[in-house]
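Note that one protein chain of the assembly has been removed; the remaining protein chains are unaltered in position.
Now for chain A:
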Amino acid sequence: MEKFGRRALRMGAAGLVAALAITGCSGKDLEGGNTDSGNAQVTLKINFWGDMGLDQLKAKYEAANPNVKISLNTGEYQAQHQDLQKKLVAGSGAPDISAVDEGFIVQFREQADQFVNLNDKGAGALESKYLPWKWQASKSAAGAQIGLGTDVGGLAMCYRTDLFKAAGLPTDRAEVSKLWPTWDAFLETGKTYTDKTKKKFIDSATNLFNPILSQQPVGFYNEQEQLQMEGGPKVGFDVAMKALDSGISANLASFQPNWDQGFKQDQFAVLACPAWMLGHIQKTAPDQAGKWDIAAIPGGGGNWGGSWWTIPKQGKNVDEAYKFVEWLIQPEQQIEVFKTVGNLPSQPALYKDPAVLDYKKEFFTNAPTGQIFASTAENLKPQYLGKKNGPTRLAVENVINRVGQGTLKSADAWAEAVKEAEKAANS
């Protein structure tokens, strides 16, 4: 017995020594960040995905502010959001500034205590510049503003002029827009196309469901956080089912390798596209320049995606970070981003700016992208996004995809979708 006691004591001592050794090297501050925001050197780490057009802006800002160094850290869309979430839970390691997309803004808005309330830094004065719904979407229930909007998606319908021509459909963007004033007319066009060419018309049924849902006055949840499946979701779901039953969908999962391959192999002829999608199409199928054009989306306006710049509270340089974000969303910088990557600003005053108004995209048969997307974003009826919007959307998309895979009958799908959505609402 006593022998064990001594052994335990010795082992404890040994462990203590080793523990001291380890903590000894971990030091205090590895990042070189400074707490005082005087003229000391400051490095701002910025996380985002894809290309947000920051490369030239970084150089410009660093030249004007020699004490600030900006470190751009791009990554994969979902991974960046999940990484931010993990760092918030861990309490350290988050970037100084993080982009947050519409698909995740609700999740982070609900954790507003983890972010700097930008109203405290004087962002309130900027409210009048923004589309009202854009300003509201990043505001917590208690009124804290966690992000300043960068871009909005707007919504239009991109289509392949060469494939339309081969199917005997019109190719001019005004005439194509007239083909589909409603979603039913859109489905009819799809059937005509598929009958004629034996090829699929749309990329996936979920990419019909989501834009249609965004056009509805009420989405998955009303403002009392009650699930409203029989309203907006049912409208979008029915169209998605009709599309699957008529066999016009290629059933490709968005942003995945097969989808990218689908572009190159002409597996679909139309794609619901927000402004930021243009860059993706251009990058995925560079040899299709001049073969794409942009028409109006059936059913009027809508929005898909768009981001905010947020400042996690755990950062050491929140003042410098805010200064940079405020500079980023000034008209001059927003227009530069629009020109380099195509992201549409979220400040309506800029839609009147000639730089946006007269802009034509060569890749898309010189479509006036500024005009097209600005009008859909401006005319949008704002929709409340519930707390569980993300998981609910995923659950319903899964059901649509099961019908696409042929493992669930479209007649049984709605009941299943309601069941899964309820489960997600209670998760």
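Annotations
By our rule, contacts are C-beta pairs under 8 Å (C-beta built on N, C-alpha and C of every residue); 3 or more make two chains touch, one makes a residue touch a chain; residues count from 1.
Note that contacts and distances are computed from a predicted model.
One chain of this complex is left out of the view, and of "NAD(P)/FAD-dependent oxidoreductase", "RNA polymerase, sigma subunit, ECF family", "Ferredoxin reductase" or "Cellobiose transport system permease protein", the protein name its UniProt record gives is "Cellobiose transport system permease protein".
Within the whole complex, the absent chain has one touching residue among A:Q261, A:Q330 or A:N379, and that is A:Q261. In the complete complex, the hidden chain is touched by one of A:T43, A:Q111, A:S246 or A:T340, namely A:Q111. The chain omitted from view is touched by exactly one of A:K58, A:K191, A:K339 or A:K387, namely A:K387.
The chain not shown here touches chain A at positions 1-6, 8-11, 13-15, 17-19, 22, 76-79, 82, 85-86, 89, 107, 110-111, 253-258, 261, 387-388, 390-391, 394, 398-399, 401-402, 405-408, 423-424, 427.
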